[in-house]
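Apart from one protein chain that is not included, each protein chain of the complex appears where it belongs.
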Amino acid sequence: MDWVDYLIRSVVAVVVFAAILGTCTLLVWFERRGAAWMQVRVGPNKAGPFGLLQTVADAVKLLTKEVFVPDSADPLVYRIAPLLSLLPAFLALTIVPFGPGFHIGDRYVPMQIADLNIGILWLLCMSSIAVYGYILAGWSSGSKYPLLGAVRQSAQVISYELVMSLAIIPVVIWAGTLSTSGIVEAQSRYHWYVVPLIVPAIAFFVSGIAETNRPPFDLVEAESELVAGAITEYGGVRFMMFFLAEYTNIITISAITTTLFLGGWNGPILFGTIAGWSVVPLWGLFWFLLKTGVLLFVFIWVRVSLPRLRYDQLMTFGWKIMIGVNVAVVLAVSFVIALMEQGALPMFWAPPGR
Amino acid sequence: MVGPNIAFWIIALVMAYAGVRLVTTRNVVHAALYLMIVLAGTAAIFLLLGAEFLGWTQVLVYIGAIVVLFLFGVMLTRATYGESKGLDNDQRVLAATVAVIVFLVFAGAMWKAFGASTEIVLEKSTTVSELGRDLMTNWVLPFEAVSLVLLASLIGAITLARRDDPEHVRDRGVER
Partner (left out) sequence: MQLGDYLPIAVMGLLALIFGGASYVLSGLLAPRKPTPEKLQPYECGIVPEYEPPQRFPVQFYLIAVIFIAFDIEVIFMYPWAVRMRDLGMFGFALMGSFMVMLIVPLIYIIREGVLDWAPRRRHSRDELIARYRAEHEAAAREEAA
């Protein structure tokens, strides 16, 4: 690794950053337009073709709205909180391998910003730091609704964070590594982990929905019934930061679910080269984007279809059902792996990681 | 190895500043945020020393859980804004004595272990795999003891916080 390699990875980071912003714009549009389609409404259709520019128009509107700090607020923390929410949202995506790397000349170009040995731990760290955006926003607003919303929201997020970290453990046992690229590679040799690990896969995705405070777990925001939770006192550009962080988190959860359970960029191999050019990287990227796109669709679909939970149902579901089931799954998976390593069970689904 | 040494001094200075502000600030939530900076600095130093897993575990457990608990505690009892009184008391001499003793113990331990060496041992970084092997072979007993400690702490926390007035015990769980 010399400075050119770091430069290449930094360029990848810039590209990914732009791609996230673009995807967020599309996602917000699709959330409104797609929800309208599912509910037999028209949805936004004025700005641009099919209303595609609606999000851009919204962004411009939010930028030109007056921003002010409420009298009772803590001014500095109130201003920093939206950025503290935005930062971990973008950082969490850095460990996702978007496709197989390729060579330009003798330089290796990875389709991943950082291939950390402890990739999954990094992901958990970022999701645990994301709580601060909400807590500090709620506290610094100096008003009772945001504070109440912040405490409820962070209790929800930390509960489901536990579920999430438990649901990843079977994957780590199966793959024998914490590196995301290693996990994808292990899946390219044998099978996608969703096949043997369907229960943790569902648990991970559901807790991801809860982590991002999306319906049906969005009871803290509950637009039509309550005030907007921790971000009640926010408007204009600061609100936009929270909004962007939420949608980035949705993309992160979909991308990570794809990476851990749906084989990452692996797809059926149809062709290796076209006219002498290796198309494997593009083909991998295509499959990654396809799977992530399907999961993003599921996010919207779930939102349109399911009614909101009650707070006690949320906590009961998280602590009693999800944690109980996932603890049992971790024990069962480790037992099965132990049997396979002893030769008592055939190594059909769990060939050695090394 | 000049780079890591410079990085260490920057981190150390930031941590020291945050530590001083932590005890001098008049706002409880600001104090918690300064504590967060100190803990993040510790994690960064772990990273400098090549202990990647330990560093990020520090972030996950201390910043992601323990400071959150502090903030919860502050909000649940007195979520005051601006400066709050009663954060100071007259035991500064005692506190200073304890601080000096703790410093001497740590400094002594460091000196005994490393002497005057300023070499940073980056190339000996520990992987998670090695950590797991050591944890499961050499350190099995402490590993199992940790679970007992956590068990005790959990039960203690619940016992402290649950309501146990006689009326409540009679129909426990009904009125919550």
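We call the chains A and B, going by the order they appear; numbering starts again at 1 in every chain.
The criterion applied here is as follows: a contact is a pair of C-beta atoms (placed from the backbone, for glycine too) under 8 Å apart; a residue touches a chain by one contact, two chains touch by 3 or more.
Note that the coordinates shown come from a computational prediction; the quantities given were computed from them, not determined experimentally.
Colleague: Touching the absent chain in the whole complex: find that residue among A:241, A:255 or A:295.
Modeller: Final answer for the missing-chain contact: A:241.
Colleague: When the complex is taken as a whole, what residues of subunit B touch the one chain not shown?
Modeller: On the side of subunit B, residues 4, 47-48, 50, 52-53, 57, 60-61, 64-66, 68-69, 72-73, 75-77, 79-81, 122, 125, 127-129, 131-133, 135-136, 140, 143-144, 146-148, 150-151, 153-155, 157-158, 161-162, 172-176 touch the unshown chain.
Colleague: Of the residues in subunit A, which ones touch the absent chain?
Modeller: Against the missing chain, subunit A presents residues 1, 6, 9-10, 12-14, 16-17, 21, 62-72, 79, 82-83, 86-87, 89-91, 93-94, 113-117, 120-121, 141-148, 151-152, 155, 158-159, 161-162, 165-166, 169, 172-173, 176-178, 227, 232-233, 236-238, 240-241, 310-312, 315-316, 319-320, 323-324, 327, 330-331, 334-335, 337-339, 341-342, 352-354.
Just so we're on the same page, only the chains that are shown with their structure count from here on.
Colleague: What part of subunit B is in contact with subunit A in the complex they form?
Modeller: Touch list, subunit B to subunit A: 27, 29-30, 33, 36, 52-53, 56-57, 59-60, 63-65, 68, 71-72, 75-76, 79, 81-82, 127-129.
Colleague: Would you mind writing out the residues of subunit A in touch with subunit B in their complex?
Modeller: 72-74, 77, 116-118, 121-122, 124-125, 128-129, 131-132, 135-136, 139-140, 142, 147, 150-151, 154, 158, 161, 177-178
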